[in-house]
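In this view, the complex is presented without one of its protein chains, the others remaining in place.
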Amino acid sequence: MASSICTNKPFLQIQAVGSTYGNYFRVTTFGESHGGGVGCVIDGCPSRVPLSEADMQVELDRRRPGQSRITTPRKETDTCCISSGVADGITTGSPIKVEVPNTDQRGHDYNEMSLAYRPSHADATYDFKYGVRSVQGGGRSSARETIGRVAAGAVAKKILKQFSGTEVLAYVSQAHKVVLPEHLVDHETLTLDQVESNIVRCPNPEYAEKMIAAIDAVRVRGDSVGGVVTCIVRNVPRGLGSPVFDKLEAELAKAAMSLPATKGFEFGSGFAGTFLTGSEHNDEFFTDEHGRIRTRTNRSGGIQGGISNGEIINMRIAFKPTSTIGRKQNTVTRDRKEIELTARGRHDPCVVPRGLSPNDIYLLICHLVFSI
Amino acid sequence: MASSICTNKPFLQIQAVGSTYGNYFRVTTFGESHGGGVGCVIDGCPSRVPLSEADMQVELDRRRPGQSRITTPRKETDTCCISSGVADGITTGSPIKVEVPNTDQRGHDYNEMSLAYRPSHADATYDFKYGVRSVQGGGRSSARETIGRVAAGAVAKKILKQFSGTEVLAYVSQAHKVVLPEHLVDHETLTLDQVESNIVRCPNPEYAEKMIAAIDAVRVRGDSVGGVVTCIVRNVPRGLGSPVFDKLEAELAKAAMSLPATKGFEFGSGFAGTFLTGSEHNDEFFTDEHGRIRTRTNRSGGIQGGISNGEIINMRIAFKPTSTIGRKQNTVTRDRKEIELTARGRHDPCVVPRGLSPNDIYLLICHLVFSI
Amino acid sequence: MASSICTNKPFLQIQAVGSTYGNYFRVTTFGESHGGGVGCVIDGCPSRVPLSEADMQVELDRRRPGQSRITTPRKETDTCCISSGVADGITTGSPIKVEVPNTDQRGHDYNEMSLAYRPSHADATYDFKYGVRSVQGGGRSSARETIGRVAAGAVAKKILKQFSGTEVLAYVSQAHKVVLPEHLVDHETLTLDQVESNIVRCPNPEYAEKMIAAIDAVRVRGDSVGGVVTCIVRNVPRGLGSPVFDKLEAELAKAAMSLPATKGFEFGSGFAGTFLTGSEHNDEFFTDEHGRIRTRTNRSGGIQGGISNGEIINMRIAFKPTSTIGRKQNTVTRDRKEIELTARGRHDPCVVPRGLSPNDIYLLICHLVFSI
Partner (left out) sequence: MASSICTNKPFLQIQAVGSTYGNYFRVTTFGESHGGGVGCVIDGCPSRVPLSEADMQVELDRRRPGQSRITTPRKETDTCCISSGVADGITTGSPIKVEVPNTDQRGHDYNEMSLAYRPSHADATYDFKYGVRSVQGGGRSSARETIGRVAAGAVAKKILKQFSGTEVLAYVSQAHKVVLPEHLVDHETLTLDQVESNIVRCPNPEYAEKMIAAIDAVRVRGDSVGGVVTCIVRNVPRGLGSPVFDKLEAELAKAAMSLPATKGFEFGSGFAGTFLTGSEHNDEFFTDEHGRIRTRTNRSGGIQGGISNGEIINMRIAFKPTSTIGRKQNTVTRDRKEIELTARGRHDPCVVPRGLSPNDIYLLICHLVFSI
């Protein structure tokens, strides 16, 4: 009798289900960049948490397109509406549904691209997987999908603030070849205001200027650049994460790498730490003035054995240059003909300042906090 | 009425469940380094797959300790036993339970450490989380836990070989400061024999010698080093992964970062790619002589929009230097007294050659293959 | 050291997440009876399935209130809108979001009840669990929540029809004390038209009349009745279900008992079968004229060892009398005062004809079909 690994009988084509995140604080996103709207359903939120659209809107406004010359000129007001799960200004324990309508759709911008696969974009792989062009149907690769996560993250942020004072901050530490030296940012005292003080979201004004100049330089040529986001988590409860498959660093890596355009993740000493010896790398313990066990250094990045130790978690996330560019490229069409393509549409010359939303990390931490 | 986010009523302490991996091909590991044994239960394996202990043993022998002077001198035969789910040499569709008994336990080696937290080890965080010392009870942070994953990975490997010819290879591309230049390895032709040709598992003999020398240099001083593993996947079915939370790179990052001692993950162009512009970075499509859509370059690392495109997937994973070293370090005891500790026990001066098991990646790919 | 089972430290109140169904074909519902609307997000639907609002509307129209004198006079048009996951009339593989706005809200009908807990209703338990009154916030106990399931079931129905010709039918076999004799319905030939031929959805006209009379008799007194729905599944693929926790009958029982107002579930010979001996009960096998292995009788109800055998699956589901009635009852208020309550609002005198939607079963079967 033959093995049943591989058969030829008619079967039902499974589509991976991948739009839900978390088991305890669970978010399901829906919508694509060119349909009716985008949003999410949040299940497992505690009841009686004060919540309104304003809590989400402030976060959505941060990631909104059209904010400056270094982001996509696409204009969306991105006004969110909560239609269930909240009554009289507090959560009820029922699923919270939030939606943001799409208002500035210019489908025709994309029409001529519908034949060709944009290089390094999701076009080809979506078509391989679903047999549809993402421009038309999928569109889930759009940064616009992250609106649902940002809205849900706003709820997580609120819960974490009250529960443990946990705070996530993210800033641009590299744009193209401009690298912000680590010592110029103090993770103990960094504030959101410092991050938000300029359009590139680098807390150091001098380097912010350099980054903006670097982005401008490629923008005018129709090209794009990548960069690095540094993300920190302060006031982390001890004991988050678990020892084996769901190590905290593994969960953080997955959350970070689920953002569009990411190419790498490191925490603590990261790749640079591989050049050290154990005696150089280890974080010695001491007891601080409050009797609390701490580490003198933090090459562990706040995580040991897959579990948070209460120190600041720090991560660096690499974003590739935006793949949609305004320059001529070689590619193929759906029916395998080789052509030249000059993409149109409105896109960020550098996705990093808008890609750095800490809200995915809020979601993760919130999910984990329920299970410590 | 107060919010119900945070209450003081008596409650049941949840322990995160983190010993299960995968939804379609699902593996649950159990056991710790100093108990009765380690192993796993595999659920969801197709029936009628020829399978025996020998299939697993060859993989277990690769990760076995005591293989050479650069690995831990701990002696374990690591002989596995399948006790359910296989009959007459084929799988039956029932859960497959595999176990490897622990034979070389020297609990007393650890006794004096039971008071102090070893720096950068899981000791402190396990105690914070579980209220027990890992030496005694947890021990799940031991590399020995990975035996269950290796055994399960052997099954995944077998399924993938038959289904799609998919093959995962991993080799040491950096040990301490010895960095193997990328152009010295051809990912199209690399073989397992080349990787296994030396004790450090670097496919280039010259660099293998340099790496071994570097490890020996710290080993004799009781110190340790880290390094980087490069892992590739060939003959990847197109369409693995999904567009949002479960992007293929996100799943790969989580799988890789769930291995002990990892600090970073990158794929394709990785962190280096952030220095390029979009026009330099994009992978142009072409149609090859078989009429198949391919990319001319592979900075995408085989993944676009979270979904495999059929090109080789390549990843680099950073491992920190082993935290348990034979040198005096400052630390604290469980009751917060500061002391000096010189760890004993038998540990790898460099975990990288044994940490590079591709079997976690086999598990992931196998899980994903079920859902394309 | 004390056990960590039960502690008094501040903790985060978990809310069970229970609005998602299925792992392969996954549905998340949202919305309550008195908010902005109700609906669902469907994840994991294959791409390129022709789908439109009309496919769902026909099912929604069947469960719509205000259809006859034996259902609630609440008037809702229940018009659904698909806002993502479908383009050019076919599914794209992205999450499908469907929503039905609430149009006939008379919140004030419920105002005076907001102090008292309606007997045998979800009021008290929702308040115990969430600290909010369901009238205000939860409302998830409303039969209106099932709209999301019906819409999703319509998609499942379509997939199953094409894949395996699988068909689910449900009819009222008992209303109050009127019991339809089993031999009057032939499960091999029963049609949807027969079921839909009268307002009580009993396929036998004579008994339908008796049931309607029985419901009318209590309706005019402001009282309510319960009943039994019989549900069958025809053309079931063999091999659905699994041997242990997820036996097919266990999954069917859970799906059926997740409908509001259910009190019991049985399949095949059910409770009556407990009065037989093994030799009376066993279904003997034979080989039919097509060479197919069949059973001569079907006391197994199409399921043996937790797995479908290809015969017709038949189930009976008990529904209690509607708890909201127009008669005076003793109860207590939220602050524990005993009072008399006469509920107002508009409710079904008998929930059974509208409660019998086979769409939950379609959802389950569809989920399972992906995993055979």
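For clarity, chains are labelled A, B and C in written order, and residue numbers in each chain start from 1.
Please note the rule applied: contacts are C-beta pairs under 8 Å (C-beta built on N, C-alpha and C of every residue); 3 or more make two chains touch, one makes a residue touch a chain.
Everything numeric here is computed off the predicted structure, so don't read it as measured data.
Remark: the absent chain touches shown chains A, B, C in the intact complex. Among B:43, B:283 or B:348, the one in contact with the hidden chain is B:43. Across C:204, C:230 or C:322, the single residue that touches the chain missing here is C:322. Not every partner is drawn; the one left out touches chain C at residues 1-6, 14-21, 29, 46-50, 90, 117, 119-126, 128-129, 134, 138, 140-141, 145, 159, 162-163, 174, 176-177, 218, 223-228, 238-239, 241-247, 249-258, 260, 262-271, 273-287, 291, 293, 295, 299-301, 303-310, 316, 318-325, 327, 329-332, 336-338, 368, 370-372. Mapped onto chain A, the footprint of the missing chain covers residues 1, 4-14, 23, 94, 130-131, 243.
Contacts to the hidden chain, counted on chain B, fall at residues 10, 12-20, 23-26, 28-32, 35-39, 41, 43-48, 81, 83-88, 90-97, 126, 129-132, 136-140, 159, 163, 369-370.
The criterion applied here is as follows: only the chains that are shown with their structure count from here on.
Of all residue numbers used at the contact between chain B and chain C, over half are used by both chains, marking a mostly same-residue interface. Here the CA centre of chain A is 25 Å from the CA centre of chain B. Look at where the CA atoms of chain A average out and do the same for chain C: the two points lie 38 Å apart. Chain contacts: chain A has residues 14-20, 29, 46-48, 90, 126, 129, 138, 140, 159, 163, 370 touching two or more partner chains.
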